[in-house]
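A single protein chain has been omitted; all remaining protein chains appear in their positions.
By letter and in written order, the chains are A and B; residue numbering begins at 1 in each of them.
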Amino acid sequence: MELRKSYFADERDDHLVEVGKPRARTDALGHVTGASRFFADRNFPGMLHLKMVRSPHHHARIRAIDTAAAERLPGVVRILTARDVPHNLYTILTLIQVGPEDENVLATDKVRWQGEAVAAVLALSERAATEAAARVAVDYEVLPAVLDIDAALQAEAPIVNEYHGRNYYRYDSGECRKVRYGDVEAGFRAADHILDQTYSSSPIEHAPTETTGCIVVPEPGERFTCYTNTQAMFFTLDVVAMILEVPGHRLHMVGGTVGGGFGGKVDVIVEPIAVLAAKLTGRPVSFIYSRAEEMQVSSPRGAERIRIKDGVLRDGRIVARQVTAWLDAGAYSRHSTYGAQKAAAHFPGPYTIPNVAVDSYCIYTNRTPSSAMRGFGVTIGDFALEVQMDKLARLVGMHPLEFRCLNAYRDGDMKAHRQPTEGAALVECMQEASRLAGWPMAQHFYAMSSRRREA
Amino acid sequence: MPKVAIRFTLNGSEAAEFVESGTTLLGALRDKLGETSVKGGCLQGTCGACSVIIDGALKLSCLTLAESCQDARIETVAALARGGLLHPLQRAFVETFATQCGFCTSGMLMAAKALLDHNATPSREDVIEAISGNICRCTGYEPIIQAILAASRAATSTAA
Partner (left out) sequence: MSLTLATFEGVHKAALALCTARGAHYIGGGTLLVRRANEGDLSIETFVRVTDPGLAAITLGPGRITLGASVPMAAIAARSELGALARAAKTIGGPAVRNMASVGGNLFAPSPYGDLGVALLALDAGVSIESGAGREEIPLETFYTRRQRLPSGSIVTAVSFARAALANLRFAKVSRVKPKGSAVLTIAAVLAEQDGVVSSASIALGCMAEAPMRARAAEAALLGRKLTREGIAPALAAATADTAPPTDAIASAWYRRQVLPVHLGRLLVG
């Protein structure tokens, strides 16, 4: 590792104890000896295996669920349906007062995506659970499905999620998260060029090597120990307490060793039903996603569509930027309302632009609910912004790095969100990148500084 | 369910158990013999997390039936360290940050050991080929490749 110390040298204390020195990971020894304990590295006598009956349809009404034939199979201990779940309708973010509750732990009258949980089979072996799950008979009335952002926004589109009443989330600010700064229309009128482009992305699966899961053990006194690979231990505790309607002190969450998360293990999906199953059967319960479930059922990064309209002057200065972003939440909110909000907070990117308008929508479709993944709401936006920046540079005939330096935010610049910029270092990063890449800029760009805008 | 007796050598010691017929080696190792250093990642033969060495050959324990391992010699990552001393591969993995979440590490180390057992001085291409059946989602592979090359250098220089 090498630290470039020439930048901001006067602002930095170089008598650092830890920074710049390699340190062995505290968990590395356990990992290389195979001694690290992942949640599934446990086996309890009498443990039951939970297998979920899942919707084969994108969108369907449930007429009836018949578990009788499945319950008669040898090895089957119990089958749970919606009526077994104390607080079945929930949403994760009610913990921070963001509603409405829009998702069922186990489906009741409808399924809204292919893979939605309908009934939970508990059996003595995985094989018995799989066999029984195949015998649970669900009578579906298939409904027309909404499979992308465009379809969701059609006037005649079927309503995906009745708890929202329309195919987008309603923020306290209205149909989307909004940023308004300056006068974007006046900016466009003053511009020499307008560039209006739309970018889109498909859902992306985290594909951790360890699939999502948990093992729950009932303890004396109506308490439960839950070994889990969640990335959100306290959210998990609170959501389980909410769904089971039990006080949090009855739940002991054990985790911290996660076999790859990347945001995919932030939703609280396996733990509530597994704790409930342990409670209702009095036995240890293991609920671990198969690889197929990890791919299809665990929430991916949602698809996004981003329209960026920019006004730029002949000399390269961007004078107006209008961004409209649509984030495909899938059938339920989970963390996507927050993701769309983060997108609004991120645009127009690390550039100083005097006129900005941002509209960021959280859209519902009959797709696998999407959720957190490494900078969700931001990463795809950055892809769109930086491709747009390259196109703008070409449009005005400038070097892409010089074009970015010219527009880069500097300390003291007012951001579109009305926060003055501080601690900027974008110009310096590009200066160093240009040197390392052997892609030189004109000399005066190396004299620029993030601390002040040159006259 | 019919149970069958299995017996093999696991990391140098005799292991014997009764398992259900048709049980995978992965299931027998983890659930019956407590050998949880071996991980199940995909159960499809795609990710390599369950890799073990059977009679000197790298194999996938998730697709190997336990009964087919009668009298075999099975090695897992748990046998790599000897007498409290880490194997050169383990040391190199720690030093080059070749392990992050750790879930692929057991299988990755077995693939690396199978390589070095047959080829003490592998090229970078040999290393890439040797770990091509093992998926790591954290590191981007480069630290792992560097660790295996470093371990082979360390082992060769010790031997010289």
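The rule we apply is simple: a residue touches a chain if its C-beta (ideal position, glycine included) is under 8 Å from a C-beta of that chain, and two chains touch if they have at least 3 such contacts.
Note that this is a predicted model, so its numbers are computed, not measured.
Residue B:L60 is the one among B:L60, B:L109, B:C136 or B:A150 that touches the chain missing from this view. Set against the missing chain, the residues A:L3, A:L16, A:A68 or A:A134 yield one that touches it, A:A134. One of B:L10, B:A111 or B:A151 touches the chain omitted from the figure, and that residue is B:A111.
As for the chain not pictured, it touches chain A at residues 74, 125, 127-128, 130-131, 134, 290-292. In the full complex, chain B touches the hidden chain at residues 1-2, 4, 20-24, 43-45, 48, 51, 57-60, 62-65, 67-68, 111, 114-115, 128-134.
The rule we apply is simple: only the chains that are shown with their structure count from here on.
We define each chain's centre as the mean of its Cα atoms; on that basis chain A and chain B are separated by 33 Å. Chain A meets chain B in the complex at residues 24-25, 27-38, 40-43, 125, 206-211, 257-262, 290-291.
The part of chain B that touches chain A in the complex is made up of residues 1, 30-31, 34, 36-44, 46-47, 49, 76-78, 80-81, 86, 89-90, 93-95, 97, 99-106, 109, 135-138.
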